[in-house]
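Please find one structure pasted underneath; my questions will follow.
With one protein chain withheld, the remaining protein chains of the complex are depicted in position.
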Amino acid sequence: MAIENNWSKSPIIERTDVADSHVELILKSPELAKATPGQFAHVLTPGMLRRPISFSRIDRSQGEVGILFQIVGSGTQWLAQRQVGESLDVLGPLGHGFPAPDPSRPWVLVGGGVGIPPLYSAAETWISTTPNPPFVIIGARKSAWILMEEDFKGLGLAVEVTTDDGSAGYQGTVIGPLEQWLSRHENAQVYACGPTPMLKAVANLVQGQVTAYLALEQRMGCGIGACLACVVPARGEKGLSYRRVCTEGPVFRAEELMW
Amino acid sequence: MAIENNWSKSPIIERTDVADSHVELILKSPELAKATPGQFAHVLTPGMLRRPISFSRIDRSQGEVGILFQIVGSGTQWLAQRQVGESLDVLGPLGHGFPAPDPSRPWVLVGGGVGIPPLYSAAETWISTTPNPPFVIIGARKSAWILMEEDFKGLGLAVEVTTDDGSAGYQGTVIGPLEQWLSRHENAQVYACGPTPMLKAVANLVQGQVTAYLALEQRMGCGIGACLACVVPARGEKGLSYRRVCTEGPVFRAEELMW
Amino acid sequence: MDLRVILPRGLELANPVMAASGTFGFGPEYSQFVNIDALGGISVKGVSPEPWTGNPPPRIWETPMGLLNSIGLQNPGVDVFIEKDLPFLRQHQPRVIVNIIGHTVDEYQRVAERLDGLDGVHALEVNISCPNIKEGGMSFGQDPDQAYAVTHAVRQVTNLPIMVKLSPNVTSPVLIAQAIEAAGADMISAINTVVGLAIDIDHRRPALGGITGGLSGPAIKPVALRIIYEVAQAVHIPIIGMGGIASATDVLEFLMAGASAVMVGTITFQYPDRMNQIINELPQVLQAHGFTSLQEAVGAALPGKSTWPLKEEIPYES
Partner (left out) sequence: MDLRVILPRGLELANPVMAASGTFGFGPEYSQFVNIDALGGISVKGVSPEPWTGNPPPRIWETPMGLLNSIGLQNPGVDVFIEKDLPFLRQHQPRVIVNIIGHTVDEYQRVAERLDGLDGVHALEVNISCPNIKEGGMSFGQDPDQAYAVTHAVRQVTNLPIMVKLSPNVTSPVLIAQAIEAAGADMISAINTVVGLAIDIDHRRPALGGITGGLSGPAIKPVALRIIYEVAQAVHIPIIGMGGIASATDVLEFLMAGASAVMVGTITFQYPDRMNQIINELPQVLQAHGFTSLQEAVGAALPGKSTWPLKEEIPYES
């Protein structure tokens, strides 16, 4: 997949408080809208480093993308205060996103917390390219943090919700429903994004027996492969080494990752 | 003179672009309005240090004060962007201001650049307490930077203007007109504020023979006497030492200063 | 939550937040803006046996998230301190830590001797960042032998709790700290300012009258934490941490790195009541991070004490 890198000032055309301390911004940007699901925007905030945020929606025809984030610190706080009409300074789309699903195989989207939005963009982008719609499993700590459930349903998808505290859906993590679904589907493709412990559990579950693409998070400097800050230990062509989430990732195959 | 220190959030009730890169803000604050002319406000800006600014007007009855400043760096830039309705976080009034003029003696106000505003507050405050109105000499590098001329005239005062480049009034510094005025007035009282070279010239001119009060500038830390950052070499009760502009000053008698 | 801190030789703080030397004068200056009775302690401006003149102005300059100062330790001398300032401090709650300075070992000893046993003086903080005028002007704090000599000399003449203040401007702060401990200090305070310089480009000269100055404020926080983290593993005496603290979460960082209490300096210039705020917020910040006491947080990020299995966890950030 060719990486098209750009640097733009992208106007905010919509701003939504989507959940308790979660905000989605829609940006007008034909450049960013060339993104592949799983790629990210590196957004300028007042801190010393830009903030990486995945695309929650990619509308190529309208030249619009969404970013959906949780307010966790100074940068996301600042982002949450931006208003329609202001512009964001964004490097992107960056990184290697998810590969398109093989139409001949069943696929499942497994998202946790702020890992859900990039999976929505994957669903939206590829739903029309596969005969079987993906199954969606999304989890969060509590029901207030379940993101984009209605959006998935708007695509006509079946959505299984899990919460740690049982305040909505299945009580527990996404792993239970995933295990059940995998037991019923052969030759499946798993697309997952979420907190590291969740991704580890997915990798443990599939044990290299099922194709699983995991989108990782790591603290980043440059975001474009120059500083080697964002690494994870992973097996590449040249064996085990620290590989860059910003360029070799954020999406890795589960069996590449050494945990 | 008792120092009344306060710390307040003072709302901006008026904002005026008074000259090329000079802004005056009027603050509502009964506490600040207890100030003596020559005292200053220590204003919170985004930098690591507050910014000291003298009062340009003190209206005790309305509980309002003015600060008038030139935009020179990051702090004054930020201040210049404040709008009516916002509040400033101010420590003050701080320091020792000018003593009230002896009504039996003639007085003259000598101001250079942003040293002019505190002299206006002196004129306004004490004009009704002395039978002889003060003579006013104000200078700047160029006519666009002559401040508050109309305000002085509004008090019915005679104003001599000087500019370095001759673009308004007398070409040259305030020292020429001051010398002339002093030659015609015995037992005078000089109130001066302006750039250090101007104040030095005033001190040189009076040579301890004429009472002269000089309001100094120095880079400040705390603004309240704790850090010893803001000193100038000056003679006090205990002989020559580094004395604090923020507390022993900003107003010193010319003969105290060691330059 | 009980915020008391018990330190050696009976030094007990009502809470771990103290004013840092040189940024809080001798107490009265800030008392109109700060509830000084709520502070754990006040380290006063450095005092010497005789008055010191200090450096020529300008003495202060802003840098990115930092402050350069070259006050040059101007002070009226220990006698004036005792007569004029100590009576005020005596009337207030915070523990009084007298920061002492000298140009020779003998000067340190004289000022320490003079302060020993005085009502209202609760501890000494030995500032060893002064130039040793007998030994070529390098500071006492930059050489383990000299740091030892000063500490030892002060120890001989006082029963007060002594903390010795580390300079960060050395290759190995740990070696200095070990010398200080060996010489009989009860505590280490760390860190003093980092030597820096700014250029006044309009006047084509160094910005400060003293040419170089000491860098303080949030900019140096990582340097302070590094030194405290390393020293905490190398000595057995408590550490009083400082350098860029601006919030209660900053205090928690210092505690976790190994400090038993902290001092707060530069941020007071912007926000005079910040120490009061920090003291008010600290219990809640400790609780939110799973601590049931202040003491539990001290050293919580040190090897061994950290509740996280370092080796396992660090390669795989969660």
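As written, the chain order gives the labels A, B and C, with residue 1 at the start of each chain.
Here is the rule we go by: contacts are C-beta pairs under 8 Å (C-beta built on N, C-alpha and C of every residue); 3 or more make two chains touch, one makes a residue touch a chain.
Worth saying up front: this structure is predicted, and the values here are computed from it rather than measured.
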>> Using the document's definition of touch, tell me which of C:6, C:133 or C:199 contacts the absent chain.
In response: C:199
> Touching the left-out chain: which of C:8, C:28, C:56 or C:184?
Replying inline: C:56
> Which one, C:38, C:80 or C:170, makes contact with the chain that was left out?
Replying inline: C:170
>> Take the complete complex as the reference. Which residues in subunit C touch the chain that isn't displayed?
In response: 56-58, 63-66, 68, 142, 169-171, 194-206, 209, 211-213, 215, 217-223, 225-226, 229-230, 244, 249, 252-253, 256-257, 289, 300-301, 306-308, 310, 313-315, 317-318
>> Across the whole complex, list the residues on subunit A that are touched by the chain not included here.
In response: 5, 7, 44, 47-50, 91, 218-233, 241-242
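Just so it is clear, only the chains that are shown with their structure count from here on.
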> Chain with the smallest distance from its CA centroid to the overall CA centroid?
Replying inline: C
>> If I average the CA coordinates per chain, which chain comes out farthest from subunit A?
In response: B
> Could you state the distance in Å from the CA-based centre of subunit A to that of subunit C?
Replying inline: 46
> Between subunit B and subunit C, what's the gap in Å when you average each chain's C-alpha atoms?
Replying inline: 37
> Cα centroid separation between subunit A and subunit B, in whole Å?
Replying inline: 59
